[in-house]
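Only a single protein chain was left out; the remaining protein chains are all shown in position.
We call the chains A, B and C, going by the order they appear; numbering starts again at 1 in every chain.
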Amino acid sequence: MKAFFAAVLLGTATFVVPASAEDTVKLVDVVELSGAGATAGTNWRNGIDLAVAEINAKGGIFGKKIEIVHYDTQTNPGNTRAAVQRAIDEGTYVVLGPVFSGPIGASMQIAQKAGVPQFVGGEAASLTKQGNPYLFRSSLNQADAMPKLANWFRDELKTKSVAVVWVNNDFGKGGRDSMIPELQKRGIAVAADIATESGQADFAADAIKVKNSGADAVFVYLNEEESARFLRAAKQQGIDKPLVGETTLLGAKVIELAGDAANGVKGHVGLSVDAPIAGFKSFSDAFQAKYAYKSDHNGIKGYTSVWAIKTATEKNGSFDREALMKTMHGIRISPKDVPGILIETKWNDVGDVDRESFLAEVKDGKQVITKILPMIAP
Amino acid sequence: MTRVLEVKGMKKYFGGIRAVDGVDFHVNQGEILGIIGPNGCGKSTLFNCILGQLTPTDGEVLLEGRPVTGLYPSQLNRLGVSRTFQLLQVFPTLSVRENLILAGQEHRGTKLTRLFGRGDAGLTDAANRMIAFFKLEHLADQKAGGLSYGQQKLLDAAMAFMAGPKLVLLDEPAGGVNLTMLAALKERLEAINREQGATFVVIEHNMDFVMSLCSRVVVMAEGRVLAQGTPAEVRADPAVVEAYLGH
Amino acid sequence: MDQLIQLLIAGLATGAIYALAAIGFTLVWQTSQTINFAQGEFVMLPAILALAARDLLHLPFWVALIVATAAFLALFGFGFKRFLVDPMLKHGVLPLAIATMALSILMKEGAKDGYSAQAAQFPSMVPEGVVSIVGAAVSLRDIAVFVVAVAAIVALQLFVDRTRLGRTMQATAQNPTVARILGIRVERMILLTFLINAALAALASYLISPIYLAKFSNGEFIGLSAFIAAIVGGFNQVRGALAGGFVVGLVDNLAAAYVSSGYRTAVPLALLVVFILFKPEGLLGRREERTV
Partner (left out) sequence: MTTRLDPNLAVILLAAPILWFAPAGFKAYGLYVVSLWLVMSIAAMGLNLTLGYAGLKSLAQAGFIGIGAYTTAILTKTFGVSWPLAFLASGALSFAVGVVLGFPALRVKFHYLAFVTLAFAMFVFLVARNEEWLTGGVYGFSNIPRPVIFGLDLSRALPFYRFVLVVTVVLSLAMWWLLRSPWGRAFLALRENWMRAASLGVDIRTYTLMAFAIGSAWGGFAGALYAPLVEFIDPAPFAISASFVMLLTVVVGGSGFFLGPFVGAFLSFVLPELLRVTGGWYLVVYASVVLVLLVICPTGILGLVERARDRLSQRRAAALRDAARPMLEGSEAR
């Protein structure tokens, strides 16, 4: 009980006094560690912790060690705003996170007003359209990824009609809203447009609906676990049409959970621990060693964000937030110079990320990269 | 003599069971009417039909000559019909005084004036008088739930009189009350009847209580009126003797 | 037509899962008028405990299963009754219901922080495989859940109707005061129902997790569906849980296919409201006498 009151007292102190230390640089990560986003958020956090540990082991950012703090948002915009506010009050150099678009929307103005750069994991197209110079993505914008996939449906799969299965949250809805016009532009019909719930467990009805829709192919845009559940249901219902998706359908986690139901799944992958690139492999091994499971793309997003911050800061030679913001616009980081960036990455003037990406297929329980797609604006 | 309450052809069937099967009676102004009968004779059902707790199958209830059949209990109460229940019914977390104010407040003004008016609806004095009348002064600020059974019974009766009702229906007031308490209760009821000319209907098991309190008695059996008249007449009625003492 | 049959069969498979989760619900309600808002977490946790015992204590899986089951029975059968229900029940249903809400947060967050925020595969006790029933694909695992749910209900019903212990339990449920006067050891009877509830939850957990994956947040939807199933079926009848489970499972699947998909989750709830307003005793339940 005493310890509890001590904790509460200590907590109250945080309302007033900023915590600060001289020889470290403070980074606050505000992310979904509970609620609907907990899975993505935990990966993101672990990726960050891994990067921070590596950077600190090598002496930090020009001599200053990184002090990392994680605040949970409960996947709730109100709590996110509180946590970002707190991060700023505490004098964070950069805000890392969150990953879900709703919480990002609730917090990005706060960081902008305070002039603090924010590295987020969100993929919704709208985020970088609001003219907030302090906002930076860590993965491809959905709006950039979907045309690549739509082309593939038309050119490689020769699809006439597609059933779209999506998760009814900002991620899934964003993907669906970007994808359907791209399909229609290419003369591909949408045979079924099926919304599923976040956290849904039973996909039998959805699989049956897909099966009876008469589509030539299925576009699956769900979070990892739901993807795995859908793949199992699809297998059970005997769906033999190509199942096509994004990073969240082909990830190692999905393959692990879905077992052989994942075989034959194809799609476009932004960040993948299975990509035939040395950086990803070593990241994946380090992550596996530290946390005893395979990272998903959110782990890579968190990890590379910290490395990008370090790189840009060292380029500036100071912990100036505005300078960091300016340097990040148009920066191009190569794994040749900074191994931690894993893959050549560019940030454009609105904070969108540009990278090479991959077309992949699952064969015998392994993700196999079939083609490397170039950057959008190399 | 004006008839405060008149019940005509009251029937209440539950499926095939005829709980009340054509009951007629009336209550005169200032009268204490007793309704007695063996268990299951339908007197409680009759009560509930009169008071709007149950919807009668057939029949009519007139209050001062106006039909009031099928009104909600709360509407009936606001027309001046008050009641007590067989089992104790006070509001345990309210104080004795608050219980009494509650019992009177819905008769003062409209909902809107009550919302914006005084917190006690101007009833504190009336409540204090009632408390004094029932000799509960020392308990006025106690929570009703903390009172003894007998005290709660007094409070329960006091609440029924709080709004100055035209008619009070008492459902087995003597139930579970010891002799001393019963005498006190009877004395108070008689006093109200005498001083304010209040009209009562008493449902009771306890023959002695009814016979000594009531000016007129209705005897029920198997859902019908078996006999009615003064206590002496009823007691002498062979049908009543048969129904009560025959088995 | 094909699609309808497939959906109906899939609905029954889903329904069996809901039924299995709902049985314990009705049991606990009957004996102690406890609405357990943590029932979903009760079905989530045993699988996580088993995985944790396997991965963190490095036990062989079958040993881990036994350890997890024992721990769960002790904590959430005995402990739940002894340390939560007993001290709180005398203060009415509401504080206890609220306490089970807090308990559900505790179990969920504990499972997440203590084991993993990721979903995990849970080894199945039933082989994989799919059979076709009137043109609909049904997995052996679905069939196993179905059989166990029906068997559990039948066994409980037989136990309640045919055995002395069961009849005593029923008597206790209906009127603890009278049971106490008759010399029944009411406390032990109530404890027994809590242990049965925990055991059924563990069984449900081990059967469902291979299908739905083991994850800390699974309790949310299982709990809600079990609730609806219990009420639709009739809160005060064990076999009501089975009927309710099937109805909700069917409605769930049909809604997913035929209702505007954004509102599919509203359909079972709409069913719930209709039942509460027009048939509150549920499909198979007895009307509870209201004291007037």
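Annotations
One rule holds for everything that comes next: a contact is a pair of C-beta atoms (placed from the backbone, for glycine too) under 8 Å apart; a residue touches a chain by one contact, two chains touch by 3 or more.
Bear in mind the structure is a predicted one, so any value in this text is a computation, not a measurement.
Across the whole complex, the hidden chain's contacts among the shown chains comprise A, B, C.
Considering the whole complex, the residue from A:81, A:253 or A:321 that touches the absent chain is A:81. From the options C:9, C:51, C:64 or C:84, the residue with contact to the chain not on display is C:84. Considering the full assembly, C:101 is the residue among C:8, C:101, C:150 or C:184 that touches the omitted chain. Mapped onto chain C, the interface with the missing chain covers residues 35, 37, 83-84, 87-88, 91-99, 101-103, 105-106, 109-110, 113, 220, 224, 227, 231, 262-263, 265-266, 269-270, 272-273, 276-277, 280, 292. Contact between chain A and the unshown chain involves residues 4, 7-8, 10-12, 14-16, 18, 33-36, 70-72, 74-78, 81-82, 85-86, 88-89, 101-102, 105-107, 109, 124, 126, 130, 168-170, 173-174. Along chain B, the points of touch with the absent chain fall at residues 51, 53, 72-75, 77-78, 82-83, 85, 89-94, 98, 101-103, 105-108, 111, 114-117, 119-121, 124, 135, 138-139, 142-143, 146, 148-151, 159, 162-163, 176-181, 184.
Just so it is clear, only the chains that are shown with their structure count from here on.
With chains as nodes and touching pairs as edges, the resulting graph is of another kind, matching none of line, ring, star or complete.
Closest to the protein's overall CA centre, chain by chain, comes C. If you average the CA atoms of chain B and of chain C, the two centres end up 49 Å from each other.
Centre-to-centre spacing of chain A and chain C amounts to 35 Å, using the average Cα coordinate of each chain. The set of chain A residues that touch two or more partner chains is empty. The part of chain C that touches chain A in the complex is made up of residues 2-3, 6-7, 10-11, 13-14, 17, 55, 109, 112, 116-121, 130, 137, 139, 211-213, 215-218, 220-222, 252-254, 256-257, 261-262, 264-265.
Partner chain C is touched in their complex by these residues of chain A: 33-34, 36, 38-39, 41-43, 168, 193-197, 199-202, 204-206, 208-209, 211-212, 224-225, 228-229, 232, 236-238, 253, 256-257, 259, 292-293.
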